[in-house]
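A protein chain is absent from this complex, but the other protein chains hold their places.
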Amino acid sequence: MGDRGIGAETACAGGADTADEGVFMPVVVALGSVAVLILVAIAAPLASRRPAIATPVVYGTSGLAALVLFVTALAALLGHLDVAGEVVLPLGLPWVGAHFRIDPLSAFFLVVVDLGAATASLYALGYGAHEDHPERVLPFYPAFLAGMNLVILSADAFSFLVGWEFMSLASWALVMAHHHEEENRRAGYVYLVMASFGTLMLLLAFGLMAGPDGVYAFAEMGNRVREPWLPGLVLVLALLGAGSKAGLVPLHVWLPLAHPAAPSHVSALMSGVMTKVAVYGFVRIVFDLVGEPVWWWSAVVMGLGALTAVLGVLHAILERDFKRLLAYSTVENIGIVFIGLGLALAFRTNEMAGPAALAVTAALFHALNHSLFKGLMFFGAGAVLTATGERDIEKLGGLIHRLPVTAFFVLGGAVAISALPPLNGFVSEWMIFQAILLSPDLPQWALKFMVPAVGAALAFSAALAGACFVRAYGVAFLGRPRSAAAAEAREVDILSRTAMALLLGLCLLAGIVPGLVIDAASSVAIQLVGHDMPPQPLFPSLSIVPVSEGRSSYSGMLVFIFILISSGLVIWAIHRFASKTIRRGPAWDCGFPDASPATQYTADSFAMPIRRVFGPVAFGSYIERWMPPPGDPSPARLKVVRHDLPWEILYAPISGRVSRLAERLNTLQFLSIRSYLSLVFAALVGLLVVVAIWA
Amino acid sequence: MTSILALLPFRPVDAVIAVPALAAILLAALPGRRWSARLNVGASLLTFLMALTLLIERPPGGGLLFVDDLNVVFVVLGTFVGFTTSVFSASYIAHEIEIGRLTLGHLRFYHGMYQALAFAMNLGLLADNIGLMWVAVELATLTTVLMVGIYRTHDALEAAWKYFILGSVGIALALFGTILVYMAAQPAIGEGEKAMVWTVLVAEAAKFNPELLNVAFVFLMLGYGTKVGLAPLHAWLPDAHAEGPTPISAVLSGLLLNVALYALLRFKMLLAANPGTVAPGPLMATLGLLSLIFAGFMLYRRRDIKRLFAYSSIEHMGLVTFAFGMGGPLANFAGLLHMTMHSLTKSAIFFAVGQIAQAKGTQRLAEIRGLTQSHPMLGWSLVVGVAAIAGLPPLGIFMSEFLIVSSTFARHPLLAVPLVFGLIVAFGALVLRLSDVAFGEPEGRSEPVEASYLPMVAHLALVLTAGLWLPPPLVAWFQHVARMLG
Amino acid sequence: MGGFALDLAHLLAGGMVLVSFMLLYQNRMFGLLNVFALHAVVLTASVAWQAFIQQAPHLYVTAAIALVLKAIVIPLALRRMVVRLEIHRSIETVGGIGLTMLMGIALVALSMMVMLQAAADADPLAREDVALALSVILLGLLMMVTRYNAVSQIIGFMSLENGLILAAAGAKGMPLVVEISIAFSVLVAFIVIGVFLFRIRERFDSVDTHALDDYREGRQ
Partner (left out) sequence: MGMIRDLAIQGAQMVFVLVLAPLLLGLTRKFKARMLDRVGPPLLQPYRDLAKLVRKDVVLAENASWLFRTAPYMIFAATWVAAALVPTFATGLQFSWTADLIAITALLASARFFLALAGMDIGTAFGGIGASREMLFASLAEPAMIMMVFVVALVAGSTQLSFVANFMLTHVSLRVSLGMALVALVIVALAENARIPVDNPATHLELTMVHEAMVLEYSGRHLAVIELAAALKLLLYVSLIACVFVPWGLAPPHSGFWPLVVGAVTHLAKITIGAFLLVFFETSIAKMRVFRVPELLGSALMLGFLGTLLLFVSRSF
């Protein structure tokens, strides 16, 4: 086997050939800032004696490094920088070396990652001050950022996996930051095991693609002819590996446990950004490395995506823990992204380049959008957490009076995440719908029939997302405070609010001039499906045209302006002609006098109809009623039983089997010497028999 | 450099054997407290330096000892771990004496035996004669048996007795295998010493009677496999690790297992050199895989922290054996790398565990909690160590596991399934234990640790460096060895 | 001469196998010790004969060691120990004597099968010798696993080791045989009069390895 590999040990190991390519190579800059991040991570423990100094320094430097990376990647993506060439450092696998490069795909995801990282760092500058154990957060935060960037920068299987697992490890440490809560430890445990499972799956995928002679560099890996069965297997492994990190159902179980457990700015990164790194891994393998797809892949990916989207949002809508709710909604959005990717595969296998470009652009766009508004929402959740110390929305309420600014930003985030115009969430989903509308031209009947169903699922999840965030926002921010903590909440610091404002601004920008993003992503589309969407003219029409004028178009800008004008008109008219007087009085409430806050509609009661309608299918949920016998004054009882089906069907049995087997094998620890000897004896005799028969 | 070596009045090779032997006699003979530990450290250091010189200049063949690329790896690694362990054991034993678990008499015995062990292992590694190697391995076993029993507690004697009986049977089987090899060689080479000399054997192997070699390998596999700790011959290993003094656990995991493995590899090369034999690969791979999965499951129910890591040693030895069984340059390279990394990591972990046990006054997992809070340095080092042993990057073991798994999958996809399964099972168990031990609310008594962190940190640093960057010479050298192993 | 040498060598080696069976058959402690002494004697004879026909004087040393140590010293030591520890009762066996005998026969068959076809082209003397030695070894191991009682396990181990010596002696011109036999005697000495039995006797009032074996992690 590794004769070429083994033979060429010193060829690459001969040092970084960066000198001739000039120091201004973007990838070198990127690596430099990653190095800075790692240095900060190493230095942090020493500094963490004085959190008052360490916190701003660590987050500040991390933020700057992320910013540099962001700018570099953006410039590279827009083609202002020459990204040609690889850097090969004599690290990692000796005869392979550590390859790094920036191509459009990685540039795009670098933009996503480091945009999130920069804002998160900004937010953490304010938020991090509230951390009880900074020494458990500060060292790992920059390490986490470094890991994510390394994954995207690396151009060989080994560095990729090192970065990947390093990312998991760092985020695990961050999840364990609040290690006193039992469930955080459990979350960390489940997370790390799932993560390493995923890594091993990816390792197998790379092992397959590298072949017996161990070609680990992506550059050579990409273009090699293979057995026909191999790419399919690779796809499955990639789905298992990247999917488990991204949170595809049924591999999502760790996600709602781990994401909320971390400090909020880290949750924002894990949910908004790390899942995107997983998406990147999937795209890299399936679109770039493995070669020509087969049509049934798209069916698998799309189906999983639809399932994930619907189940994720259904979980989210029943969740009471604000951060966990957000984590579940992450699962939903990942599902949407994978729907887009599946469509892209479907079109690509049938040489429909234009639609494929549309679908893949939509998927990337949605990935970007999600990183924006999910970050915003988690920042909001963090703000609520610092203000009230509560994550259970049932104990909140009326926060819009106590923290108006945060409330405003979170409202914006809620609108965006519910895919409502004119914000960005809508645009990407609209583009996916447009791609779906092109599906009838697909030759495969299975896809013809499947895609509209997927579309229905998409619409369904979008609508449910709306419901979910009406519930979350309405219960947490509106109404009257349900607890003292909520009543005494204080508005959070200016930096946190700035971070939120920044993200909301970006959501709006991406919503009203989506053409910018689409054009920026065109090079990526070309790399992935060999075609890009028609260039989106910024002026005069300001509208995006996925396929052709005649087919469909949407102009976020004009919708926005329209809404502004028309609402302005109304307000003007009303205040011109109507009576301006306002009388404050007790709530009318159909005449019930001064009802206590307890009479408000709770989150559970809000979700009840939806649970009742969809629960039996999605969660096998049912209600246990207990009525006292006649004459018994004791109250009737009502208990809602809800099952987490993936866990109960998939994970519980496995862990059960493992522990049972462990129990059974454990008796081997307690045998007598004689029995151990008989084991040896048996082994000997057995082998002798084998030899006797063999020879 | 070579010229300087030439000035030495003796050959470094002999020194590697002689220094520990003399030190053993000296330490056993002389009483004394402080400086006996120092002498121990000094002797180990000297041995290590002598071993290092072997890298620069090889002695010419002939004589009872010989040096080639293969055993130099083991010798240098072994002497290094021996040295660091002696540093660790100095403080560890001092503490044991303070709390009165050991007496000064024990101290003499302990240090004497320590050097004797070093002597035996170096002899086993450097011996150019399969009979001599066998004797050395037996000697090593006996010394470790005595050390395991040193606490004289009921449990310690249990462990030692178990180790002793199983070890002796193993030795017996290995001897029979050796005799068979001689019988196979004797017609081709002729009677007498020559027919037991490695160099000659390997050169002539093609002429041997293959069937006889097959049978011989079965016995050698089981005999030395007992020492390697492969399931189902592993029974002695966990208890011996758990009941002996922690430095000895470190030496056992870090060195003795390797010595036995080295013997196996030698004979594998012998068989590989003979076309007629049934390839030994499948046998090794099977036993390795079996040990890996078995140990993975056994990790779950452990209540004793040292036993936990003992089982993880079984797991990793299984993995290494599997890799060598797979064969081929890449897998062999991975195997060597993995073995090296495992020795360093595991001994580092045992250093940490020893200090933990001394600080908490117990080895029970249930009574150790929240170390990262009560003893940050210890706790985090343990986290790093376990991360390393569990095969997480950027630590060295990840690289070797990466190579093993991916190359296996590329060649025999079906074999990779149980492999990955075993890895995940073991991983789950380790992380589960770790998150209880290192995190959560600290419990129980906890004293400050006065022992030095140096050895532990040094090992972990090495492992980390190796995970990121392997020095090209080392790589070239490993690759040469890998090709040697065929 | 050659034919006769061969036959006698076989006779002695086969004799050892026979005695091994007798060991398996024994269920009284003292009887066991006596038979073991016999085992050692036969070994001595066979090694001596090998020394003679191979003109290998050093083998006489091995023979002497075997005779002195195994045929006289150790049995006596064991006997005294047995008396002192009052364990001269009948030996409990796993699955009864008859079954072990049957297994023993199967093992002998196996070893023949393996060795005879393996060493087909080795010189017949060595071949038969090693085949019989292997069966002695397997029988010794079988004894170790089918006896509960430490003394009989020790004897099992020693008979196994006798088998090894036999094989070593049979291997023509094998060096180090003396060293090996000495090393093994050290081992055996360890086992027999070694630290452990004393310790064990201090701590438990029998060497019955039951007492040793009920080792439970849970107990600590």
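Going by the order they are written in, the chains are A, B and C; count residues from 1 in each one.
Simple rule for what comes next: a residue touches a chain if its C-beta (ideal position, glycine included) is under 8 Å from a C-beta of that chain, and two chains touch if they have at least 3 such contacts.
It should be emphasised that the depicted structure is a prediction, and the values quoted were computed from it without experimental measurement.
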**Asked** Which shown chains does the chain we cannot see touch?
**Response** A
**Fill in**
Which of A:455, A:514 or A:615 touches the missing chain? It is A:455
**Asked** Of the listed residues A:66, A:242, A:301 or A:415, which contacts the missing chain in the full complex?
**Response** A:415
**Complete:** Missing-chain contact, candidates A:132, A:549 or A:663, resolves to A:549
**Sites on chain A contacted by the missing partner chain, in the whole complex** = 397-398, 400-401, 404, 407, 411, 415, 418-421, 426, 430, 433-434, 436-437, 440-441, 443, 445, 448-449, 452-453, 455-460, 462-464, 466-467, 470-471, 473-475, 478-480, 541, 543, 549-555, 558-559, 562-564, 566-567, 570-571, 574, 577-579, 581-590, 592, 595, 597, 599-602, 605-610, 612-613
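Just so we're on the same page, only the chains that are shown with their structure count from here on.
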**Prompt:** Within the chain touch network, how many edges lie on the shortest path between chain B and chain C?
**Reply:** 1
**Message:** Counting C-beta pairs in contact, which chain pair has more, A-B or A-C?
**Reply:** A-B
**Fill in**
Computed over C-alpha atoms, the centroid farthest from that of chain A is that of chain C
**Request:** Select the chain whose centre, defined as the mean of its C-alpha atoms, is least distant from the mean of all protein C-alpha atoms.
**Result:** B
**Asked** Approximately how many whole Å separate the CA-defined centres of chain B and chain C?
**Response** 31
**Centre distance in Å when chain A and chain B are each reduced to the mean of their C-alpha atoms** = 43
**Request:** Report, in whole Å, the distance between the mean C-alpha point of chain A and the mean C-alpha point of chain C.
**Result:** 68
**Complete:** Listed in rising order, chain C residues that touch 2 or more other chains are 114, 117-118, 141, 144, 153, 212, 215, 217
**Asked** Which residue numbers or ranges of chain A touch two or more of the other chains?
**Response** 669, 671, 673, 677, 680, 684, 688, 691, 695
**Message:** List the residues on chain B that touch chain A in their complex, please.
**Reply:** 161-162, 165-166, 169-170, 173, 211, 214-215, 218-219, 221-222, 226, 232-233, 235-236, 238, 278, 283, 294, 297-301, 328-331, 333, 370, 372, 387, 390-394, 398-399, 402-403, 405-411, 413, 416, 420, 423-425, 427-429, 431-432, 435-436, 439-441, 467-470, 472, 475-476, 479, 482-483
**Request:** Mind listing the chain C positions that touch chain A in their complex?
**Result:** 94, 107, 110-111, 113-114, 117-118, 138, 141-142, 144-145, 147-148, 153, 209-210, 212-217
**Message:** List the residues on chain C that touch chain B in their complex, please.
**Reply:** 114-115, 117-123, 126, 130, 133-134, 137, 141, 144, 153, 157, 160-161, 163-164, 167-168, 171-176, 179-180, 183-184, 187, 190-191, 195-196, 199-200, 203, 212, 215, 217-218, 220
